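Quick one: the structure is below, questions incoming.
Missing here: one protein chain of the complex. Every other protein chain is in place.
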Amino acid sequence: MAGSQFGKIFHISTFGESHGKALGVVVDGCPAGLSLSEEDIQEMLERRRPGKNLKMTQRKEGDKVEILSGIFDGKTTGTPIAMVVWNEDQRSKDYGGIAHAFRPGHADYGFFAKYGFRDYRGGGRSSGRETIARVAAGAIAKKMLLELGVSVRAKVIELAGISLTESREKAELLAEQKILSLREQGDSAGGVVECLVEGLPAGIGEPVFDKLDASLAKAVMSIGAVKSVEIGDGIEASKSLGSENNDAFFLKQEQGFDSFMGSLQKGSNHAGGILGGMSDGSTIRIRAGFKPTPSISKEQQTVNEAGEAITIAIKGRHDPTVVERANVVVEAMTALTVLDALLENLSARLDYVKKAYQK
Amino acid sequence: MAGSQFGKIFHISTFGESHGKALGVVVDGCPAGLSLSEEDIQEMLERRRPGKNLKMTQRKEGDKVEILSGIFDGKTTGTPIAMVVWNEDQRSKDYGGIAHAFRPGHADYGFFAKYGFRDYRGGGRSSGRETIARVAAGAIAKKMLLELGVSVRAKVIELAGISLTESREKAELLAEQKILSLREQGDSAGGVVECLVEGLPAGIGEPVFDKLDASLAKAVMSIGAVKSVEIGDGIEASKSLGSENNDAFFLKQEQGFDSFMGSLQKGSNHAGGILGGMSDGSTIRIRAGFKPTPSISKEQQTVNEAGEAITIAIKGRHDPTVVERANVVVEAMTALTVLDALLENLSARLDYVKKAYQK
Amino acid sequence: MAGSQFGKIFHISTFGESHGKALGVVVDGCPAGLSLSEEDIQEMLERRRPGKNLKMTQRKEGDKVEILSGIFDGKTTGTPIAMVVWNEDQRSKDYGGIAHAFRPGHADYGFFAKYGFRDYRGGGRSSGRETIARVAAGAIAKKMLLELGVSVRAKVIELAGISLTESREKAELLAEQKILSLREQGDSAGGVVECLVEGLPAGIGEPVFDKLDASLAKAVMSIGAVKSVEIGDGIEASKSLGSENNDAFFLKQEQGFDSFMGSLQKGSNHAGGILGGMSDGSTIRIRAGFKPTPSISKEQQTVNEAGEAITIAIKGRHDPTVVERANVVVEAMTALTVLDALLENLSARLDYVKKAYQK
Partner (left out) sequence: MAGSQFGKIFHISTFGESHGKALGVVVDGCPAGLSLSEEDIQEMLERRRPGKNLKMTQRKEGDKVEILSGIFDGKTTGTPIAMVVWNEDQRSKDYGGIAHAFRPGHADYGFFAKYGFRDYRGGGRSSGRETIARVAAGAIAKKMLLELGVSVRAKVIELAGISLTESREKAELLAEQKILSLREQGDSAGGVVECLVEGLPAGIGEPVFDKLDASLAKAVMSIGAVKSVEIGDGIEASKSLGSENNDAFFLKQEQGFDSFMGSLQKGSNHAGGILGGMSDGSTIRIRAGFKPTPSISKEQQTVNEAGEAITIAIKGRHDPTVVERANVVVEAMTALTVLDALLENLSARLDYVKKAYQK
């Protein structure tokens, strides 16, 4: 229950505020025998760090992960893996008027209405730093998926309204210029991240409520700032005809036919690799649309906790977009979802269960 | 676990195949004291029936719900409410070649890959009839939400690529003509359903993984044929600027300021009523994009269970679109999600808990 | 959540009141491919029927199970299996003063305090008939366990204070006489049921909170009238010394040593087959102590819903003991627990997961 848990078999429980002592996660249900080190986690954490290029903030976060449990002789033991990342700077800043203002587009008012008060330091639990725990857990899921032949990779395909799918290099330059110009204006932009899953066998996902696409939708929509989720052709499928949108099935010629799983291929992939909530053996394709980051230095109307109408301008080194840092988070959430579905599928057939317990 | 369950506190467990004996649902966790009769359920079930207008199939389904438990003296008792709808026609039809073919766009191949065999009669568990159980449970959730001052209503806003948001009457006529023409061509179309939730207090939804929008995304994406989910401005938010997309907060003038919850309003609602995963007191707005129904009578390439490449044309009285029947399903899934979040929120604050147990 | 669900992977959701239309259960998460018919269920249901010998009530229940879903061509399909047993006699009886009295030893007061009102007909949801759903689901679990080489069997080992473990035939006669005499006096008795699980491999159960013995304790304590649960030597272990209570390990001579699982045996089994919450490869031994049935025709002091102190005597054909009908319920709950643990264990090791997805 509550809200900081994810996954059924590969279960994670995250914690930590932006300006508290630490952020972290406990992974319960990780199969034993996976080689795992702090470097494996660190590598993925580096990819979510800001300050990697011009348009990003220069904050030096230096997030170093520390594994507290669940590893012995370099391998997962099957018991919970706890990981923490310490916050370097916990000094109480002067938040001034913003501390008690409900910033437009932020979670402030929701927290206040829900809990009666809130940790206003840096957004508390709704800060972007919360995603550190997602990425740390996702790094384990990704590594385990690789052992099973499944890869997960996300990239930005649209930034500040500019599509990056064609002539990417040129388009990226254009987008970067737009972002820099928005920063000068004290404004911000959104974008779209696409994530691909390769190598997943057919039949993964549960037929009714826990469809693979439904679980992915929740996973990705739970990332702050995401406002749309699409599978395969997504919103375009609603305008298409059945004869256009259906993907024809063909036999894979190179394969024999002893085992059926994986012996089919499709002529197209409008479905994004999921039919009836189950994988169909082709590439899973999911897209997440991010809204522009709400922290802007332009003046905005709002209200504070004292019930006064006020005007605020959010100063500081805020990113004019979170999208470039968010793709690794999309990857992490996708990996967590797909691995969980693979583990859940282990009990789908009696003959699988028998095979597992045969000597 | 498994896939036919939904909800944490207001939990449902559904069952039944298209051509089995019955479809149904067990609702566990419904608060005691709600007036409830079979008519309350039946009314909502009628809204999902086909054959209500020209473009729909003329199958007479006549789905009558029967409540088996959980009601005493016309009220819910707090114990599980089981409901069944009997399938009138369970005769084994001649499914011909289709029985063992993997229909493009359908769940057939996924079921086969997952379980090793499948109930081919009418799509089994992936049939549209599965939604009967969702609607029956959703009818209870909707009625309870009304008692709490919350209303849920969905409507089709785009059909066969034609927007119905402006000059609706004319647009509907146009869409209907397009649908009829597609039927003649043996083709099908998709559309978009929008659902609005009014009256929800601020602060509902859990901050991190169980954000209200994330849970809604899963709920709605779990409906067969949905390929996109949007909250508020959705996909458009990704192209917008922060200064455009942020909704300013204002005080509600007519209200005093004793209780904060509900005392704010927003100048716009790009966010669709959800910020940081929690309701912000304004209208919740969610959109589901449906793909065209995959059952078309045009010829398609596929493969059968024997591993032979074949051509099929799916005959029978199939709807050229499911969208007009699906809006009640979107409503049901939204109601189930919102009620569950409201119940989960009961333990958010110690002072609420104290109040509940005070004499 | 709520209370009428059990199991994580092999999940059941039960419903129905003693005098409502029907009792039943939905099993979600049953692996596909198990041969299953209504006869398989009926056989186990017969074992819980009253009226089988002198000391039991002569009520003719004739509970016939009907499977509504989840079976195709005689096999489980992997989708939910719904089962119902119709109540033959739903006529509203004259419950007289008892309807609104809080019967001592019964759940009446709890229901009233919890829900504000209650279904007083025959105990509603707390009636012994509720166990029909447990037994129906347990029958499936037992059959699947047999396919995996695991057997579950319970028997009464103490009745009305008389131990049946030695010279059983004579002791049973003695106990039967005592029960008949108690019936004449309008009194009742309890007893103890022991359940044995054979063939379970070592390592089943999760190390910390979901220990196999902890899950079994909950499963068995959830049966109405159970007031104690013991594993292995149980309460006697508390009085024993470490040197007496520890079970020494030995090698099984007949076995080679390629696979370790199952290659050890123990010189004694004080532990009841569970160490550290995991099975150790020897027989699982669990005991449930039942209190005397609270429905007695002797006069008792109590209070009614109007807040009046009253005296009641519960007339009718009540069993002076439920123990002889309860052993099949203990068996069912044990089977459900053990199967769930076996399925959960499928994801314990990466090499198992790899093996499952290898072609």
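Chains: A, B and C, in written order; residue numbering restarts at 1 for each.
Quick note on the criterion: a residue touches a chain if its C-beta (ideal position, glycine included) is under 8 Å from a C-beta of that chain, and two chains touch if they have at least 3 such contacts.
As the structure is a prediction and not an experimental result, all values here were calculated from the model.
Touch with the chain that is not drawn comes from one residue among C:V65, C:M144 or C:M278, which is C:M278. Taking the whole complex into account, subunit A touches the unshown chain at residues 1-5, 8-9, 11, 13-17, 20-24, 26, 28-29, 32-33, 66-70, 72-73, 75, 77-82, 84, 114-119, 121, 124-125. Seen from subunit B, the chain kept out of the figure touches residues 1, 9-10, 29, 31-34, 76, 78-79, 144, 147-149, 201, 207, 259, 261-262, 342-344, 346-357, 359. On the side of subunit C, touch with the chain left out of the figure occurs at residues 1-6, 8, 14, 102, 104-116, 125-126, 130, 158, 161, 182, 187-192, 201-211, 213-222, 224, 227-235, 237-251, 257, 260-261, 263-264, 267, 270-272, 275-281, 289-296, 298, 300-303, 305, 307, 309, 320, 344-345, 348-349, 351.
One rule holds in what follows: only the chains that are shown with their structure count from here on.
Look at the CA centroids: the one farthest from the centroid of subunit B belongs to C.
The mean-CA centres of subunit B and subunit C are about 37 angstrom from one another, to the nearest whole unit. Each chain gets one centre point, the mean of its Cα atoms, and the points for subunit A and subunit C are 43 Å apart. Measuring from the averaged C-alpha position of subunit A to that of subunit B gives a distance of 25 Å.
Shown for subunit C are the residues in touch with two or more other chains, namely 1, 9, 29, 32-33, 78-79.
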